[in-house]
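Notes to accompany the following structure.
Excluded from the complex is one protein chain; the other protein chains are retained at their positions.
Entry: chain A
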Amino acid sequence: MGILQNILEQVINGLRSGSIYALIALGYTMVYGIAKMINFAHGDIIMVGAYALYVGLAIFHLPAVGAVLLSIAICTILGVGIERIAYKPLRSAQPLAVLITAIGVSFLLQSLSLLIFGATPIPQASIVGFDGIKIGGISISGITIVTLIVTTICMASLTWFINKTKLGSAMRAVSEDKGAAELMGIDVNKTISLTFAIGSALAAIAGILYVCQYQSLKPTLGAMPGIKAFVAAVLGGIGSVPGAMLGGIILGLIESLSKAYISTELSDAIVFGILVLVLLIKPSGLLGKIRKEKV
């Protein structure tokens, strides 16, 4: 196999994991945009999504589509519920209290899953049936193709929703100025719930795609993709939706290429090193902006 094919294959791998990071990063960035908090339990929603898929398939014997829908439904309800119970009472509290609460929720979800499913990893076969294709000497796996298609559809529809619908513009209005949004008649609480619902549904999809790739379940499985997606969101500019997508893809590409050509062990260090570098040069992230007051 030629060097070019090899690079292309790595790029495609990077796009696959990058688009999963992007999907998760969207949840971080949308929640940050609207609730001005980092939801550190977001990574664990991915884990819940993956386990829910397993429960749907192995315990309820649902067809794959049914298990996917079950997983999305559970994560959506969980995300909205967490906001209502844990974050909403703290809306006017200081950021540190909210941050600690989010970390607490993260531990809670991990411990619950440990309690229910145990620490031994559970194998979970991919739900993607076909083996993939080979074009010009480059082999692309089935899960890669599915991941790229699904994430593209998700990101395109989210972009359309946010920019072209009435609810989407209400969401942007709330993330910019809650008081002014309220004066327009927008229900701020419902809008925040909707944001958590969308973010968690995307996390469920990411969790399913992730577990189909790695085919093993454990209670901490959401931690690493979660933290990387958070890095992606910051890299792209936290609060910016296109930034989260871009940040995720870039992160995936860097990770995949440095694993292949520099060092597997060092790839995470390189990823986080680049974050540090970008933030030194542009503290607001690639597409983030620092808002100036206009008089």
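The definition used in the following text is that a contact is a pair of C-beta atoms (placed from the backbone, for glycine too) under 8 Å apart; a residue touches a chain by one contact, two chains touch by 3 or more; residues count from 1.
Assume contacts and distances are computed from a predicted model.
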"Glycosyltransferase family 2 protein", "Formate dehydrogenase iron-sulfur subunit", "Rod shape-determining protein MreD" or "ABC transporter ATP-binding protein" - which is the UniProt name of the missing chain: "ABC transporter ATP-binding protein"
Contact residue for the chain not shown (choose from A:I186, A:L217, A:V231 or A:L246): A:I186
Footprint left on chain A by the chain that the document does not show: 166, 169-170, 172-173, 176-177, 179-188, 291, 294-295
